[in-house]
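Note that one protein chain is taken out, while the other chains of the complex remain in position.
We call the chains A, B and C, going by the order they appear; numbering starts again at 1 in every chain.
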Amino acid sequence: MSDTASMREPLTILYFAWLRERVGVAEEILELPEGVTTVAELVVYLSGLDQRHAAAFKDRKTVRCAVNQEFADPATVLQAGDEVAFFPPVTGG
Amino acid sequence: MSDTASMREPLTILYFAWLRERVGVAEEILELPEGVTTVAELVVYLSGLDQRHAAAFKDRKTVRCAVNQEFADPATVLQAGDEVAFFPPVTGG
Amino acid sequence: MAKISVQTGNFDIAAEISRLTAGRTDIGGVGCFVGIVRDDKPRDAPARAIQALTLEHYPAMTLRAVGRIVEEAERRWGLLGCTVIHRVGRMLPGENIVLVLTAASHRQAALDSTAFLIDWLKTKAPFWKREEFPDGEGAWVEAREADDTAASRW
Partner (left out) sequence: MAKISVQTGNFDIAAEISRLTAGRTDIGGVGCFVGIVRDDKPRDAPARAIQALTLEHYPAMTLRAVGRIVEEAERRWGLLGCTVIHRVGRMLPGENIVLVLTAASHRQAALDSTAFLIDWLKTKAPFWKREEFPDGEGAWVEAREADDTAASRW
């Protein structure tokens, strides 16, 4: 992989609702991990960090994701510098 | 025709909007005319009364009718004592 | 339970909403439609710009018919409250004409019943509008309903 400046910008990970409660923080900053190119791969990576993350991502079918404030799919490709948010299905209004 | 008391009660005829303007009055009281048994027959009778009534019922396809405050058809049968209203298609709200 | 009024004066929307909802915790949504006297013709046809609107109605029929349709809406959508206010008399552009409010547990019932009631008021209730133009002339508003549909009945 080429090592450009932009590749070094960290990811911002945001958690909402019960995902935030399980992880224990609302926001994490981390380098795009080696070998992680999609949302699905990021979830696998995060789930392996510790028990709190594992608990947050356990019910994966009720986890939704947005990348840079747009709804995203597990297959969505990540770039360094992205803001990645994880949350349950919305229950507004 | 039998001559019961109820048969003697007059009809009340009401006109609204441009029908009222053409006839020149909002309300008329009249005996159910001999031979008139339906709304359609009443309209023929009223049209023959004078030019004002004739003008009111000229555009018959834009005339609507209610008998005793319920929408009625030309075929609706009239009873002595009925309240018969004529008006254009409604334009409320 | 429902409030139905045919009146010459304006209505206070906030007061009407709060009359439906105050002190209750079972209402999830209030649907509302406010009809307003519109004059969108001044540019295209200045001679037909609406100076005022006069609404005539058939009082004995109006209250009966509106009462019946409101009962139908209450039953069909399980409404927790309903208010219909229709003004009559002379009104100027920009003034309120009609208010429909429905309160329900869920939004779909509130939205659907509001649409049902205002559609009915616009197409079935015995109200007639007369427009006044700048030259002092006036004309009864013609119904959009195709005359043909009813023509065959005579």
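Definition applied: contacts are C-beta pairs under 8 Å (C-beta built on N, C-alpha and C of every residue); 3 or more make two chains touch, one makes a residue touch a chain.
The model shown is predicted, which means the values in this text are computed figures rather than measured ones.
J.: The chain left out here touches which displayed chains?
T.: A, C
J.: Quick one: which of C:30, C:88 or C:143 touches the chain that's been left out?
T.: Considering the complete complex, C:30 is the one touching the chain left out.
J.: List the residues of chain A that touch the chain left out of this view.
T.: 14, 16-18, 40, 43, 60-64, 66, 69-70, 73-74, 83, 85, 87-93
J.: If the hidden chain were put back, which residues of chain C would touch it?
T.: These residues of chain C touch the chain that is not shown: 12-14, 17, 21, 23-40, 93-94, 105, 107, 110-111, 114-115, 118-119, 122.
Throughout what follows, only the chains that are shown with their structure count from here on.
J.: List the centre-to-centre spacing of chain B and chain C in whole Å, with centres computed as mean CA coordinates.
T.: From the centre of chain B to the centre of chain C is 27 Å.
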